[in-house]
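Only one protein chain is missing from this complex, and each of the others stays in its spot.
We call the chains A and B, going by the order they appear; numbering starts again at 1 in every chain.
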Amino acid sequence: MTALGGLLRKEWFHIRRDRRTATVLIALPVVQVLLFGYAIRTDVDNVRLAVVDPAPDAQTISLRNRFAAADVFRTVAVVPRITDLDPLFESGAAQQAIVFYPGFSRDLGRGEPAKLLIITDATEPNTGSLLQSYAQAVVNQWVGGASRAGGAGGGVRIVPQVRMRFNPTRESKNLFVPGLMAFVLTIISSMMTAISLTREKETGTMEALLVSPLRPWQIIVGKVTPYLAIGFVSVVLVIVEALLVFHVPLRGSVPLLLVEGALYILVSLSLGILISARTSSQRVAMMFALLGTMLPNILLSGFIFPLESMPSALQAISYVVPGRWFVTIARGIMLKGIGFEYVWRETLFLAAMAAVLLAASVRSFNERLE
Amino acid sequence: MDAIKAEALEKRFATTVALDKVSFTIDQGELFGFIGPDGGGKTTLFRILVSLLTPDAGRAQVLGFDVVRDYRALRLRVGYMAGRFSLYPDLSVEENLTFFASVFGTTVEREYAQIEPIYAQLEPFRNRHAGALSGGMKQKLALCCALVHRPDVLFLDEPTTGVDAVSRREFWDLLGVLKQGGLTTVVSTPYMDEATRCDRVALMHRGKLLGLDAPSGIIAAFDRPLLGVHAAQRYKALLALRTYEHAQSAYPFGDVLHYTDARTDLPAEAIGADIKRFLDASGFSDASVEPLTPTVEDSFIARTESDPGSRTPDPGRLQ
Partner (left out) sequence: MSDLAIQVKDLTRRFGDFIAVDRISFEVKEGEVFGFLGANGAGKTTAIRMLIGLLQPTGGSARVAGYDVATQAEQVKRSIGYMSQRFSLYEDLTPRENIRLYGGIYGLTREQIRTRTAQMLDRLGISSVADTAVRSLPLGWRQKLAFSVALVHQPRIVFLDEPTSGVDPITRRQFWELIYDAAANGTTVLVTTHYMDEAEYCDRISIMVAGRIAAMGAPMQLKRDSQVASIDELFVQLARPDGPTRPTRPSSPSGEGSR
């Protein structure tokens, strides 16, 4: 058996016999995705719609019924004045409102453009534009139907008005869950490798490994490989969870997603190894692993807070947060169904990061005790 | 060729001097012991010799390899057993051995002859997890793992510390067997009685070598007569002896008190008679006195007493 083979075999024994750690490694990401995932509200269904109809008549009621018939919307209030909308938006009772301008039906009948105001609560610009386009689609359908029926010669002029209010949890789950996957996978991966190398240093077995023909790259590969395998299992489980529990679509290629997931795990493991190559205490390693992965991933991967609305300095920093790239890749593959030709840049970034981190680990691996 | 050669090795850690200009040579095939208590610098010295640490000053060569420059080549040829148990507790005896064999590019089967005398004792526990072995067994396993790749030099850092007296004996018996095979072995130990099992020993205390010679030579260098005193009231007799006007030192050694006198010109019998008289007069009429052959421990004590820089200052005698 080669030296590397012997190392891999030993790691396999450790992992298999430490039941508790192995369970944590595989189960924790799954549990975390579940917990976090359910903590967010799925808002793109059941859009709470308020209607301002000062003078209800056949036309306005027809359009209102069209909205009511659409699955996405749920009419929660019909009010006579536009000022009545304020308390509804403030309390969150309404997410969107359609406002019929006075003379709506008259203008429609005369063949002149009739004005309709769509107000959307869109603190999160992504959701906001989604809601807006849904509403517009319903109106357009209705207009189309009406022209066929012989009315609405001038069409309906839609005035969109987007209203911003701070409310960061209003995020579509489809956009959220891939980010969540990236987040949980990072933490576990980098933590485990950080701990495992420093554990050898703390127990003293590292001394025996050093006074041997083993080279740093062998020791490092020997540590990363088994955790790559375990991390991959986590990736699969987390994807399955996203599909089955949260009904996130998977429109693109499954093998591509798995490969990208494996690559992403590799980056996290490499970060963990780099941390443990430079520390000799498990506690310190764990701290650095958590700090170096949790905070950047929450803040700068685009998972909760959209990157486009951040100052350019932070956006620049996000370039080195692996989570940012994986979130883009995962969203692209799962939601848009795009192929490798669209994510090759992001993939390249991840691969480069893994290479740099691993090389840095090998170089900073101390071959002596001090 | 010398197996090991050290020249004026120095090493500091923060404010502590771990090694203070240590020099020595060790011949091939020797069973060499570094004898001394914890904190003496033994572990630091061993770590430098196996290239895990670098000296602040001085040089050392092991098998012709410089311990700093040629560390890669050196690590292929030495066997090392670290001070604390550094094998994998969750791996079995067999798995630990197989692992270390594979790391050196060999197999247990191929090297079986080398480790056979030791492995024979471990064999019944092949599948037991290393963590579940007793102290003596763990050390034997560690010895096996250090030997499995057939090194040219073996460094054993305190292999018998914390192990019971019987297992310690067995361990040294095994080292004797290995020596017959021509292996150069360097051992460190705090147990002074183990010095006699070595070809040569170096006494180490607070980073300095207090003496380097065959055990018989160390003992022969004891510069004055040593007397043994038996008395029923041992502790009281000890305190009384220390008050004797010509007393140099009095220490308990098991059930005997070891006494040395400040007067270097008198023969043992004369000193013995003086002591007996003194003890009788002090009320210890049952005391008996006889000359003794010094042990390595007596020598160690004498040397640390006479070297004020290396001796732990005496924080308080009791009345």
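The rule is simple: a residue touches a chain if its C-beta (ideal position, glycine included) is under 8 Å from a C-beta of that chain, and two chains touch if they have at least 3 such contacts.
Small disclaimer: the values here were computed from a predicted structure and weren't measured.
Among the chains on display, the ones the left-out chain touches in the entire complex are B. Residue-wise, the contact with the chain that is not shown comes from B:121, picked out of B:25, B:107, B:121 or B:248. Touch with the chain that is not drawn comes from one residue among B:138, B:208 or B:276, which is B:138. For the options B:5, B:77, B:169 or B:224, the residue in contact with the chain missing from this view is B:169.
Residues of chain B in touch with the missing chain: 15-16, 36-40, 84-85, 120-121, 125, 128, 131-138, 161-167, 169-170, 173, 190-192, 205, 234-235, 251-255, 297, 300-301, 304-305, 311-318.
In this section, only the chains that are shown with their structure count from here on.
Centre-to-centre separation of chain A and chain B, using mean CA positions: 62 Å. Touching chain B in their complex are the following residues of chain A: 1-3, 5-7, 9-10, 13-14, 17-18, 203-205, 207-214, 367-370. Chain B contributes residues 47, 50-54, 71, 75-76, 78, 80, 82, 84-88, 90-91, 95, 98-105, 107, 145 to its touches with chain A in the complex.
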